[in-house]
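The complex appears here without one of its protein chains, the remainder shown in place.
Now for chain A:
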Amino acid sequence: MTDSPILETRSLGKRFSIGTRFSAEGKRTVHAVDNVSLTVRRGETVGLVGESGCGKSTLARCLVRLYDISDGELLFEGEDITSKSLSELRPLRRRLQMVFQDPSASLNPRRRVGDLVAEPLRIHGKLSSREIAARVAELFELVGLLPDHVMRYPHEFSGGQRQRVGIARAIALNPDLVVLDEPVSALDVSVQAQIVNLLADLQEKLNLTYIFIAHDLSVVRQVSTRIAVMYLGSIVEEGPAEEVFATSAHPYSQALISAVPVVETTPSGTRKRIILTGDVPSPLKPPSGCRFHPRCPIAVERCRTERPELKEYRPGRKVACHFPTV
């Protein structure tokens, strides 16, 4: 448990080309992730939040090199892995794992779950089949599944149990970093808390580092030590989770957090809510200057022309806004 960065991005960007030269608008480029510099330290959980289309899932896939990186650098334990080939990446894959949103889509329905959890062990390890069986049993216990569950098929499980299988598979190779892309979003409310607790327990036991993506902000706050708020492909605010929620500096973070419906027990205690007008602009035609300015309640002329940089205004707190609330 040190403060050494395990993963670092420097001005990371991901571009997708869409359309062809024959389509109406011709060939175009989408900057799904644009100039992201993020440091993830060992043992912490970094939460990525933002509206759909803000690039949080694209960024997550770049971080584990499921996507090739278009711009900038990606460093794992100080080593540049931006342009490593697939075979060079292979030894790294076991240390960088991912858990996906829909466990029923990421588990092969025709294979027994014990087999699914054993697969990474077979591919990466040099274990005998007896050792593999022992490790699978150990993993099942770790994620709260019963030993005789190994012979079942994914459809025989509830959503929460399937996600446990997905997690068992991700931690099978003792990874250092796990990227969790909406791991609890498809689950029922009563089951979400179980999985959130399981993830916290595993982090403690196995000294894992998490990158956690969810659109449910209260869940993100619960699991994260730090939070990065994304808007149109870039980070607009970053800081310790509780601080960002209590005193957000960027007008977008403020609006996002104020929009979360919370259970109110006092009749008059309605929180002040900032309702944003309009939708997230298309990343194909991002606005000039600050990308948030067309929806920003405090935008002025300067925001239309000059793009604010993500700057540290206080130790640990960063914001990209000309007029942050500090």
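Of note:
Here is the rule we go by: a residue touches a chain if its C-beta (ideal position, glycine included) is under 8 Å from a C-beta of that chain, and two chains touch if they have at least 3 such contacts; residues count from 1.
The working rule: contacts and distances are computed from a predicted model.
Missing chain, UniProt name from the options "ABC transporter ATP-binding protein", "Malonate decarboxylase gamma subunit", "Iron complex transport system permease protein" or "Carboxyltransferase domain-containing protein": "ABC transporter ATP-binding protein".
For the options A:75, A:137, A:173 or A:191, the residue in contact with the chain missing from this view is A:191.
From the set A:17, A:52 or A:87, the residue in touch with the chain omitted from the display is A:52, counting the whole complex. Screening A:80, A:138 or A:242 against the full complex identifies A:242 as the residue touching the chain left out. Hidden from this view is one chain, which touches chain A at 51-52, 158-161, 188-194, 196-197, 200, 215, 217-219, 221-222, 242, 245-246, 255-267, 270, 273, 275-280.
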